[in-house]
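Below: the structure, in structure tokens.
What you see is the complex with one protein chain gone and the rest in place.
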Amino acid sequence: MSSPESSSEKVRVAIVGASGYTGGELCRLLLGHPRVALTVAMARRAAGPRLDEVFPHLRGLLTLPVEAFDADAVATRADVAFAALPHGESAPVVAALRARGVITLDLSADFRLHDAASWVAWYGSAEHPHHPAAELLASAVYGVPELHRAALRGAGLVAVPGCYPTASILAIAPLLAAGLVSPDGLVIDAKSGASGAGRTPGLATHLPEAAEGVRPYKVGGTHRHTAEIEQELALAAGRATADVAVTFTPHLLPMTRGILSCVYAAPTDPSRPSAAYREALGAAYAGEPFIDVLSEGALPDTSHVRGSNRVHVQAIYDRRARRVLAIAALDNLVKGASGQAVQCLNAVKGWPETLGLGAAPMFP
Amino acid sequence: MSSPESSSEKVRVAIVGASGYTGGELCRLLLGHPRVALTVAMARRAAGPRLDEVFPHLRGLLTLPVEAFDADAVATRADVAFAALPHGESAPVVAALRARGVITLDLSADFRLHDAASWVAWYGSAEHPHHPAAELLASAVYGVPELHRAALRGAGLVAVPGCYPTASILAIAPLLAAGLVSPDGLVIDAKSGASGAGRTPGLATHLPEAAEGVRPYKVGGTHRHTAEIEQELALAAGRATADVAVTFTPHLLPMTRGILSCVYAAPTDPSRPSAAYREALGAAYAGEPFIDVLSEGALPDTSHVRGSNRVHVQAIYDRRARRVLAIAALDNLVKGASGQAVQCLNAVKGWPETLGLGAAPMFP
Amino acid sequence: MSSPESSSEKVRVAIVGASGYTGGELCRLLLGHPRVALTVAMARRAAGPRLDEVFPHLRGLLTLPVEAFDADAVATRADVAFAALPHGESAPVVAALRARGVITLDLSADFRLHDAASWVAWYGSAEHPHHPAAELLASAVYGVPELHRAALRGAGLVAVPGCYPTASILAIAPLLAAGLVSPDGLVIDAKSGASGAGRTPGLATHLPEAAEGVRPYKVGGTHRHTAEIEQELALAAGRATADVAVTFTPHLLPMTRGILSCVYAAPTDPSRPSAAYREALGAAYAGEPFIDVLSEGALPDTSHVRGSNRVHVQAIYDRRARRVLAIAALDNLVKGASGQAVQCLNAVKGWPETLGLGAAPMFP
Partner (left out) sequence: MSSPESSSEKVRVAIVGASGYTGGELCRLLLGHPRVALTVAMARRAAGPRLDEVFPHLRGLLTLPVEAFDADAVATRADVAFAALPHGESAPVVAALRARGVITLDLSADFRLHDAASWVAWYGSAEHPHHPAAELLASAVYGVPELHRAALRGAGLVAVPGCYPTASILAIAPLLAAGLVSPDGLVIDAKSGASGAGRTPGLATHLPEAAEGVRPYKVGGTHRHTAEIEQELALAAGRATADVAVTFTPHLLPMTRGILSCVYAAPTDPSRPSAAYREALGAAYAGEPFIDVLSEGALPDTSHVRGSNRVHVQAIYDRRARRVLAIAALDNLVKGASGQAVQCLNAVKGWPETLGLGAAPMFP
């Protein structure tokens, strides 16, 4: 007769794509989750080394081998899988896992857009002229628990959002939903740490070229996260996705972790006091375990949420220029990726959403 | 009969406020200027130590003592003075220098706004309920040579702009002047290195709290640089200053030097091609020695101008969202402060503007 | 009949000196400790604000007020106290707590040296010509559980070591104890992140002056940590403290967390193979939950232990130059301060030493 904490009763979890930063962060978080056991670590290629060789910080903590992907092996040895693979490559993996009944939390962009044509428009390529698993789109839940909690409960496939979308949506969606700002003419100026670019070295993240400067990239409506931001903001505003177009400018900053998103919006009533916007955030996020609406005068700082699943949000009205500014700060690898994925698993299972995610931010 | 390069014929220069970063940067730049000799270094208080004790990087290069401010001594021993003092404290120093006929380049905000009432509105305090030297405002030239070159020639008082305004104005003024974008609803999202906060230590720039995060500050129309930005953009657009209100959001980034300013504007003709905006920048800055309009597809990066007086600018049209994005990157201590001050001196004297400013950026 | 996990049975803990980095880090770690409840937060002065105002990263997690120190209040409301105060100021606080029977873990240097005369030699001042509580020295246990586990069990006063000593001692003590290296002529070259300098801003840790450079400080046998390093290494080597003199050079690095200590020693037998040194570390630390002796060829990196109580160690023999190099990397705020303090509490109580300290390092 086993005790409630016995390992045999824990949910068995696989990570597919264990050698990237979101895979490594899943390891860190799941090690502290009381209801799961990490049983499988896989990567697309190069089976062999152990997790603590791929990630030296896991030395002494995780010695699982990193195997080549095998859907049957996952289905045999795990109940739940996190897929942390590039877009396009993730969809067939997810399809294989779903076909075997594995609850799947996908951290790629492959199932975030409800519309297959949108996926093709933003992610299609000669290699992928069609969505690789369009038949699954209808069942995928966009994994922001604060917005889609009910749909997550019991879901089989969760499309965990990107880091920029999570920050941008959490900052402005409540103001759109409350009708306080217009969905027309939104400007999103977002800043990211270099870990958002992944673990593959390149000149853009080569320390000497990145450590002491800032630059925008993929400006002018070309960054793919634009699509899911528009989808979710349109939903919040009660519009069709095609009727919302945002200007989104991502920046690479000389730091490792953190996303700060500033969303500029036109107020629907220019005479409304600044407090109304902050209060609307407070009302929307009352009871949310991870979202802190800051006090009047306080402003989000990514340093204050680093390493945690927490989000600091604030809204201010610039009366002179008649512009509302909504700001969110989060850790791109936690609430912007792996932490949110764990939160989604908790929501799928009906567990307290803070399981495995209770750690305070690391400061300084 | 002395040669043209003889030291005795060099213009003698004083720095008042030599112990802050802009003072130190003036030292660095003036050491390489062939037509000036640094003869006086003063600070508001604490005379005594030598420059190379205040700034160890000047060891072996500059051994001037740092004296307490004395207007007569400046007038006796220098022809030109750079004032690098806080606002409010600078105006009486400048007035004393001007009264003695010293050509003065003021790096504070005290003479940037043409209207004394605006100064009171943005900078006034119990200590300074009125502008301390309003009678000089009419003679002060706003020191962006690219915009006010003719007025600088022979000027006695130059108000050297702030770092945020220089970047923001250079990015968008040509598009306003050409009628390509509207002066209504401008959004300026700007990012700065920590040296912009000055040399006085504080928790906001304490390395452990600043090195790995990003945060906005003085949002919602409260940052004082907003006033001079609006003054100059209104001028470019042919409007009264009171008729232009911009949303300006400064951010503190985990780096030492650099300003990146992103200006979002509405196009006056949504069907205009993206190239038109870049070409307008190119036309405006043709022949400018310090401003590089980047090639199509290239984006400004503060790393590429660090340590130099150069500015990298670009403009892009986001057709989906009908928004123009104009971007400028510069070094806040050079083109954003001390380098621009030296460029202004060159313009005042009718010298080539590149004198003392020819050094290439330091990369990486 | 309450369950084992009931809050009423948790050990009640006070933090005295809650507004510095080690205080903040204690909060972070104790929030995740299953057997303690943080009931009191005090600082030397300025009672009033809440913990989450002093440390914005604790927002939503800890709302205790920060009270002025009151020994009676601590004794009434807590069973255990962590003192995170400067040396000299800590001793009277600790004495007051011990007099009231409060188990005290002192993070200052006041009880680390067994000899009161040594304390005076290294820490004495006009204000403190004598040790403020010399009568307690005999009962204080030097808090490195790996070396003094037995003495910690049931102790009433623990002197938690400094960050540099922890790293340096853990690197070389086993080699001294095994007689593999000589205690004569040891050179310790150590590198620290800026959080080791504390939370008080100053020019040395002002981001513009610290972010892109490295410098040694307090060289030539003047850093106070030298004393406790010599005490413990002499103990390991079986010598009198006075018979061991090390050269210790600390450096300030442009990063927030982390200590890397390189200890150079002369081998007692130049013909011994390199593996012997690594194996001696392995034997000494077999079964230790926090210490990882790296594989041959791997070298410690502070990035791989950040945020955790873990230590990565390695030893190499440079046969050409006949010198042994022992290296340790740890997080100065965790294993170098607050984490080690929590580990000591666990050791005092006889709990598993990993309680509250099981979290994996945060990487990247």
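Residue numbering begins at 1 within each chain, and the chains themselves are lettered A, B and C in the order written.
As a convention for this text, a residue touches a chain if its C-beta (ideal position, glycine included) is under 8 Å from a C-beta of that chain, and two chains touch if they have at least 3 such contacts.
Source: prediction; values computed, not measured.
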Within the entire complex, the undisplayed chain is in contact with A, B, C
Only one of B:301, B:318 or B:353 touches the unshown chain, namely B:301
Pick out which of C:247, C:268 or C:354 touches the chain that's been left out of the picture. C:247
Which residue among A:108, A:195, A:226 or A:249 touches the omitted chain? A:195
Among C:54, C:137, C:281 or C:329, which one touches the chain that has been omitted from the display? C:329
Residue positions on chain A contacting the omitted chain are 21, 193-195, 199, 201-203, 205-208, 210-212, 254-257
Contact residues on chain C toward the hidden chain run 185-187, 189, 191, 193, 208-217, 219-221, 226, 245-247, 249, 251, 253-258, 260, 262, 264, 266, 274, 299-304, 306, 316-323, 325, 327, 329, 363-364
Considering the whole complex, not just the chains shown, which residues of chain B touch the missing one? 21, 24, 27-28, 31-32, 55-61, 195, 211-212, 256-257, 292, 294, 298, 301, 303-308, 310, 312, 358-364
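Quick note on the criterion: only the chains that are shown with their structure count from here on.
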Give the label of the chain whose average Cα location is farthest from that of chain B. C
Using CA atom averages as chain centres, what separation in Å is found between chain A and chain C? 36
Distance between the CA centroids of chain B and chain C (whole Å) is 46
Which positions in chain B are in touch with at least two other chains? 193, 208, 210-212, 254-257
